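Working notes, structure below.
The complex appears here minus one protein chain, its other protein chains still in place.
Chains: A, B and C, in written order; residue numbering restarts at 1 for each.
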Amino acid sequence: MGTADMIRTNPAGTGVDPELLARVIDALTVCSQTCTACADACLSEDMVADLRRCIRTDLDCADICAATARVLSRQTAYEPEITRAMLEACVQACATCGAECASHAEHHEHCRLCAEACHACEHACRELLAAVA
Amino acid sequence: MGTADMIRTNPAGTGVDPELLARVIDALTVCSQTCTACADACLSEDMVADLRRCIRTDLDCADICAATARVLSRQTAYEPEITRAMLEACVQACATCGAECASHAEHHEHCRLCAEACHACEHACRELLAAVA
Amino acid sequence: MGTADMIRTNPAGTGVDPELLARVIDALTVCSQTCTACADACLSEDMVADLRRCIRTDLDCADICAATARVLSRQTAYEPEITRAMLEACVQACATCGAECASHAEHHEHCRLCAEACHACEHACRELLAAVA
Partner (left out) sequence: MGTADMIRTNPAGTGVDPELLARVIDALTVCSQTCTACADACLSEDMVADLRRCIRTDLDCADICAATARVLSRQTAYEPEITRAMLEACVQACATCGAECASHAEHHEHCRLCAEACHACEHACRELLAAVA
């Protein structure tokens, strides 16, 4: 898998298992893209006025996951405190967005898929948080 | 595949084949992440001074691919001119970064992998450009 | 002004007037932030369903301007083709978003302010495009 290969060929290292790190980066990029697409799909729904909170948390979650994926993709001069703080923000954003999307999952397939991506990403971030604690 | 499912469940549409659109979005997110990781790996190499141009084009390519992936993830009120302009910028960035990384591929495995991601992304963007021309 | 000072203290250079470059970077960051805020303000309006196109172009314009500001903030191994391609995408995004926001300016002060930011940014990008042609 490409993400883990890129981690392994970096002369620097963070002491974190490359497979775990790669899995979290992949979950973050999938979640960020899915949230961006879900925000746009919600915007085109007839009931857009009922999806304001969903769109807003989607946009936040997309931005926070994208920034976290970038921080985790760097291994030079590793700073565990910054990694931990971003993972905690991600857990918060994914939990909030995942719950909001789950509440619309019955009516909108994009919300159901987005809730899944958020939950998977939250779970992956918690796993990495435990490993870098 | 998640990306294509998200495109298909959007009430709006762009007239572009969802499978093609999803393939390009995936190539863009892979390229953006790979370029971010390659810039960092170059930064940790002993010969970092010889990799300045590689780091700079990696950083540009990461930013441009990430922005393009977001634009393509939206289907509401589709504007083909903006899509085309971003795809053209991406082709430019991926071609430049891919050529630079390829020139270091023999010495650095991360550059070899990044050149591959850039070439795949450039090819995908050209395919979509032809479809939205 | 900070932006121009940062450009001047970079050992690399692009041959572009630092004052002009700084003015464009500042216009891009203002436009990106304003479009992000306008998208959110539109989302909270009663008539959100009539503002879908405005929200979508705001989000695109915010992403494209942010990526362009980053590319222009780098001077190492300057590539005029990438700069030009991003400036052209920006002109396209700012013109589209500025026109859309202007059409709501009478009803929404945030759209009026955002149209101003888009027009200023489009103008600045065109000025730089002429200088790097």
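The criterion applied here is as follows: a residue touches a chain if its C-beta (ideal position, glycine included) is under 8 Å from a C-beta of that chain, and two chains touch if they have at least 3 such contacts.
A quick note: this is a predicted structure, and the numbers were derived from the prediction, not measured.
J.: Which one touches the absent chain: B:Arg23, B:Arg56 or B:Arg74?
T.: Of all options in B:Arg23, B:Arg56 or B:Arg74, contact with the hidden chain holds for B:Arg56.
J.: Just to verify: which one of A:Asp5, A:Glu88 or A:Glu127 makes contact with the chain not shown?
T.: Considering the complete complex, A:Glu88 is the one touching the chain left out.
J.: Residue-wise, where is chain C in contact with the chain that is not depicted?
T.: 2-3, 5-7, 9-12, 25, 29-30, 33-34, 36-38, 40-41, 43-46, 62, 66, 69-70, 73-76, 108-110, 113-114, 117
J.: Counting contacts across the full complex, list the positions on chain A that touch the omitted chain.
T.: On the chain A side, contact with the omitted chain comes from 52-53, 55-57, 59-60, 63-64, 66-67, 70-71, 74, 76-77, 79, 81-82, 85-86, 88-89, 92-93, 96.
J.: Using the document's contact rule, name the residues of chain B that touch the chain not shown here.
T.: The list for chain B reads 39-40, 43-44, 48-49, 52, 55-56, 59.
The rule is short, and it goes like this: only the chains that are shown with their structure count from here on.
J.: If you look at chain C, which of its residues touch at least two other chains?
T.: Expected reply: 52, 55-56, 59.
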